[in-house]
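Yeah, one chain of the complex is gone here, protein chain that is, but the others are all in their spots.
Should a chain be cited, it is by its letter among A, B and C, assigned in written order, with residues numbered from 1 in that chain.
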Amino acid sequence: MAPLDLAVQEEEKLSKPTEKIINDFNIQVATVNGSGSQTANTVLLRSIFQMGVPVSGKNLFPSNIAGLPTWFTIRVSKKGYLARREAIDILVAMNPESAREDIFKLVSGAMVVHDEPLSLKSLRDDLVYYAVPFDKLVATVCPDAKLRRLVKNMIYDGVLAKLLGIEMPEIEKSLRKQFRKKPKAADLNFNAAKAGYEYAEKHLTKADPYVVERMDLTKGKIIIDGNSAAALGCVFAGVTVATWYPITPSSSLCESLIEYLKRYRVDKETGKASFAVVQAEDELAALGMAIGAGWAGARAMTSTSGPGISLMAEFAGFAYYSEVPVVIFDIQRVGPSTGLPTRTSQSDILSAAFLSHGDTKHILLLPASVEECFTFSLEAFDLAEEFQTPVFVMSDLDLGMNNWMSDPFQYPTKPFHRGKVLSGEELDRVKEFARYRDVDGDGIPYRTLPGNHHPRAPFFTRGSGHNEWAIYSERPDDYVRNMDRLARKYETARQRVPTPAIDENSKAKVGLIAYGTSHWAVVESRDRLLAAHDLETSYLRLRAVPLNHELEDFIRRHDRVYVVEQNRDGQMHDLIRLEVEPEAALKLRSVRHYNGLPISPRSVVEQILAQEGID
Amino acid sequence: MAPLDLAVQEEEKLSKPTEKIINDFNIQVATVNGSGSQTANTVLLRSIFQMGVPVSGKNLFPSNIAGLPTWFTIRVSKKGYLARREAIDILVAMNPESAREDIFKLVSGAMVVHDEPLSLKSLRDDLVYYAVPFDKLVATVCPDAKLRRLVKNMIYDGVLAKLLGIEMPEIEKSLRKQFRKKPKAADLNFNAAKAGYEYAEKHLTKADPYVVERMDLTKGKIIIDGNSAAALGCVFAGVTVATWYPITPSSSLCESLIEYLKRYRVDKETGKASFAVVQAEDELAALGMAIGAGWAGARAMTSTSGPGISLMAEFAGFAYYSEVPVVIFDIQRVGPSTGLPTRTSQSDILSAAFLSHGDTKHILLLPASVEECFTFSLEAFDLAEEFQTPVFVMSDLDLGMNNWMSDPFQYPTKPFHRGKVLSGEELDRVKEFARYRDVDGDGIPYRTLPGNHHPRAPFFTRGSGHNEWAIYSERPDDYVRNMDRLARKYETARQRVPTPAIDENSKAKVGLIAYGTSHWAVVESRDRLLAAHDLETSYLRLRAVPLNHELEDFIRRHDRVYVVEQNRDGQMHDLIRLEVEPEAALKLRSVRHYNGLPISPRSVVEQILAQEGID
Amino acid sequence: MSTITILPAPPKKTNVYRGSKTTLCAGCGHNAISERIIDAFFELGIEPARVAKFSGIGCSSKSPAYFLSQSFAINAVHGRMPSVATGAILANRNFFALGVSGDGDTASIGIGQFVHMLRRNLPIVYIIEDNGVYGLTKGQFSATADAGSKSKSGVTNDLPAIDTCALAVDLGATFVARSFSGDKKQLLAILKAAISHRGTAMIDVISPCVTFNDHEGSTKSYSYVKDHEEPLTDVDYIPYFENIDVDYDPGTTVSVRLHDGSHVRLRKLDPEYNPTSRRSALNLLREAREKKEILTGIFYLDTSAKDFIEILDLVDEPLASLPQELLRPPQEALDEVMEELR
Partner (left out) sequence: MSTITILPAPPKKTNVYRGSKTTLCAGCGHNAISERIIDAFFELGIEPARVAKFSGIGCSSKSPAYFLSQSFAINAVHGRMPSVATGAILANRNFFALGVSGDGDTASIGIGQFVHMLRRNLPIVYIIEDNGVYGLTKGQFSATADAGSKSKSGVTNDLPAIDTCALAVDLGATFVARSFSGDKKQLLAILKAAISHRGTAMIDVISPCVTFNDHEGSTKSYSYVKDHEEPLTDVDYIPYFENIDVDYDPGTTVSVRLHDGSHVRLRKLDPEYNPTSRRSALNLLREAREKKEILTGIFYLDTSAKDFIEILDLVDEPLASLPQELLRPPQEALDEVMEELR
């Protein structure tokens, strides 16, 4: 057994219950991919959510299309924790191939709903087993044999509803929502769920402690994945040119962008589009197109994952140096190279921050929630145009592709910030126009857009050396002046990007720093550290690079500061070391999680306790 | 006038001579490119060298093919300094376009050899002018009008020979060496030189203080550019597959490699080649080919510059993760983006060190001299095969394309180090073969080569996740184990790469750190700091990344340590900060030069004095 | 050491069609092409302000600095100009887009983007200044160098040349032509026709590199081209004529109506030749290649195909200048989506 498994057993002991466990457990559905369990799982998740109970869903899928083991985990948490919890309390075992191993990972006392033919009972005697004859049941509700495979999964929803106390009307409601336009399919599926419910009612006796009870914690809230949230943000940011090359886990961002744009940005009368979305031939072309569009004045973006980021390196430097606004979404997955495409990580931080050869420094936004996927998308377009530079939005597979509960998104109040663009009339008013001159002392020059017919508007854009008038120059002084201005611009951005979110605890000697999805594990870890180990902590969540000066102050106010992240090399830890004074750097410690699964509170707590010398 | 120019004036005052200046001055020949001055300049350089006087030549050329101003600078230095010196003492003004500006950059008392029609005298009255009627002279020695343009430049060699006291037999000797296979061309050129000499004898009166006098400091030495030296190293390292895509300043590496390979690695009898050099369609393909070759057991390399490094990012990560040996030369030029292709820098350090998305760390070698271009090429192939990973050799334009004086290269004594490769017989002896297992605890696994027909030899190489048997795996524990082993391998490399070269001064409170071509400016700066400012310094020259632990000790032994380099962002300074304890990092200061010209001692001295608070 | 002078000199404002002083070699074919570009836009009366210039990297790709100084321009990275142009054109459909590339930039590093640009029928005039070598990096072979030709340094090219015109015809391009930088009349006429075409107008212009490729053995040198050029169609540009049909008999002349209403006249030298048939174009090109001849003229023309802007069905106004009111959906839209996610 891997060390991880032992750890699971331990956590289990800590949390082992003796009585009813209400709204605080982990359900895992083990199927094979391509078997159509997605609907059943979503309906299950939503039904609990509709009962006012906080949930989160995580899909762990292999890098192929059909026939391999897949796990969908639903965390039910009355405290509203959204991080991945490792221990599993409830297993729905549909996949014979993984069932054995799945069983051995369960907490003692866990419940197992399994296909009747699978004889699992002999494996462990500390579990509660519920056998269900799925095939027989589906035959009764679904006369068309071809459809049975698709409907079969809905049966376990019914079984669980009965066993856990999920209300059937909520199952039906969420089912009908899923099949809005296909009432027949909804009926068929609901019949399957009912068959499961009835079977459980008749044949199964509740012998486990897990229960769902109505609460009032999800009212008004939504469930959405980060990629859809980001796409929505782009729509409201007024994106006009979006380019992409398919890659997991980023594809669904542009795919839902297309859906939203078709819905809200096609002229009702003419049928014409106020946007262009292009599936490029590769990532080099995707960024090239976005740069061309940004140069010409469009709000332009592309979306990719690690391998694409690597391929975009040259163009990213070009955009930095020729000062073209463009938004780049990096939905991070495990690297390096082509990596494990269906596993999550935060390991592109260093490469994105310095992407391209030469002296290059980029702005990164670090959304931690689906809400920030939305708001940072808006922010990204504004920043890109304000600073005339690429802006990277660093999401990840966990955030981008999983279902997250959230407050609804607020309609943006700020108008577009289109940056220092000079119109023809403005050119008439100014004496001189030098494309790359630092007129305002903030490093940000003025630009004109192609299409501006003023005789002084046009300029020649190049990656190579130029003077303030955008004229080719190899003069050392021109080169240095330009490089220094670019550095100054980056310093201006430091003050302008989203500031860290700080939760200061005046009693705390220990500080925690995290960003992106590591946030959720940290939130829960802090509670655990306090509850179980009396360790008070403060917390700073980074929301952007360049790092704001508040970060350094935060570090100085604490004795030891843990940087929590999901990569092997402690990339943000390193970035922070570069930015803060060595006195502050002395206090930094690194907490890293990099096995491809979303970071769990347990791994954070364990690493902090070990480094604090607490056990 | 740019600040630089004022600085030149000042240095001039400091160094202004009152009497004969022997073997210690800077000659600048200003022409247009494409006008065929290369031969004349090389002959001039070599003639002085043959007189036993240390010289170095730097070519400052524009990014086009013909018709634009070009400057060739010959530094004559009896002390053997090879760094770029900013002040110019002798100008050969052949280019009307730049002449005016060139004149204003000269030290007071400088000598100017100029084409007679150019009337420059009125510009400054503190210079010594020598007008030469080049066109008339060339007409007399070269009846064929078409050839005159090519021969004309040789006249200034003759003029300078007379004025400076360079011996004509040395001019002839070096000319005949240049035109080994074209005696007629040699004659024609030598006649032109003689015409210049005789003209000077008759019409010019020596009125400047500059003199060349025979010394004995170059005996046995060679003159070579870094790219040729590296190519030579590759030949003796037994390179078998070399791939490239043309790019300045790296092209000449592969071009001279082809020359040497044709000469020494073609079978005399069969005419067949023991090497394949492929001009690829781009840099992605170039690295892909080299990786394929390295995988199959060839000693494989590619050579490029910044934009190519960016394009290679994905493949570099693939090679790191699939553990394929490959040598990558990066002849750095000014970045970012397509940059100034004919200007030098050391600004790819960070991108190369972390090249690719995800957690990736590479080995870099940092040659400072043409000799190290040779020896580190040998080293690079050994390290790549020993560590089964990409090894980057970080040269630069200044080192790669300019002429450097050096001790002759030593024939390698070490046999090839081909790393942990298992033959068929060895496989018979071992019980098990797991491609990615850490058998020896050093992180380095054993590999087999395609072509090994042992039934247990084959394995499946992939960029994506795998277990120790090279079998596809998405298991979190397999992933972590592999990542940790890769990190361990990097730590092993830390002990194995070339150690820093340290010149410790027990009286010094101040330490200097440099690498690559910055070395030459530091050597001279230390002398100047001591002589003019009584500042004792120690010096550590980095020769590789990962940084060896000796570095940290060096820093600890000093109060303040300056990291001298040629980029805007202090990239090595940052890398060091990441590697050393914060206490040591506290002592670090950054000295940066990034105007595209080779770093000069003056800029180093000035920045150190400013930071030391000395003036 | 001397500082470096500003290169090249700032453009003369007096003639907006001209550019700054060329820094290419004297006699470079690329300079002649720049001249024809100036003539074409001038004669068509297209204001430079309406033109956007795109290029990659190379001597050829530098040339946009040497014409139409009053146009916006972007000098992108090596081999990847088509993507940059694509984005810019999508952002502003009102441009006259002009791309200038080299054979290395297009056929070696850039062949991928070239192929996909052609598939999209991007509205752009795309000129390959084709000399068979990498001029700017000093004369290595590109992928259009003829098999068997020798470089100045004595190296022989053993790989078959890519015929960019055949490739373009096969890939579905809608305007495919070839000319020679020294043929003022034909090049100007083809350029004017291309500018009037809606869709990708791809012109391969044989443009000798006087420095690295003007020697025996190269089919891209002046002398070779002068000897072997065999004009296929005589192209005369006639603005605003009314004929539309391109169904015409062998041996006669045809006038094709272009999108802006202007016309291009094609003379069929070969009675079998039909400028609207990809198959004939491909056959002629291959035949010429087999005979080691360079055919010039407009090989293929399709005035009916949708260009990329039409395929994407974009609004008439440039995307780049749409106001926030049109780009940000109203509050109700967000409310609607939020409701669905509850």
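Here are some notes:
Here is the rule we go by: a residue touches a chain if its C-beta (ideal position, glycine included) is under 8 Å from a C-beta of that chain, and two chains touch if they have at least 3 such contacts.
Fair warning: this is a prediction, and the values are worked out from it, not measured in the lab.
Partners of the chain left out, restricted to shown chains and counted across the full complex, are A, B, C. Only one of A:N153, A:T338 or A:S590 touches the absent chain when the whole complex is considered: A:T338. The hidden chain makes contact, of the residues B:L232, B:L355 or B:I444, with B:L232.
Among the residues C:V16, C:I111, C:I124 or C:L295, only C:I111 touches the chain that is left out of the figure.
Summarising the interface, chain B meets the missing chain with residues 177, 220-224, 232, 235-241, 243, 260, 263-265, 267, 270-276, 278, 280-282, 284-300, 314-315, 318, 322, 408-409, 411-412, 415-416, 449-451, 453, 455, 457-464, 467, 469, 471-478.
One chain is missing from the display, and on chain A it is touched by residues 2, 4-5, 8, 28, 30, 34, 60, 62-69, 71, 73, 84, 86, 88, 97-98, 101-102, 105, 245-248, 251, 279, 281-283, 307, 337-338, 597. Within the complete assembly, residues 108-112, 115-116, 119-120, 143, 158-160, 162-163, 166-167, 170-172, 278-279, 282-283, 286-287, 306, 311 of chain C touch the chain that is not shown.
Everything below uses one rule, namely that only the chains that are shown with their structure count from here on.
Chain centres here are C-alpha means, and the one lying farthest from chain C is A. We define each chain's centre as the mean of its Cα atoms; on that basis chain A and chain B are separated by 45 Å. With centres set at the average Cα position, the gap from chain B to chain C is 39 Å. Shown for chain B are the residues that touch two or more other chains, namely 2, 4, 62-63, 307, 337-338, 597. Under the contact definition stated at the top, the residues of chain C that touch 2 or more other chains are 3-5, 7, 77.
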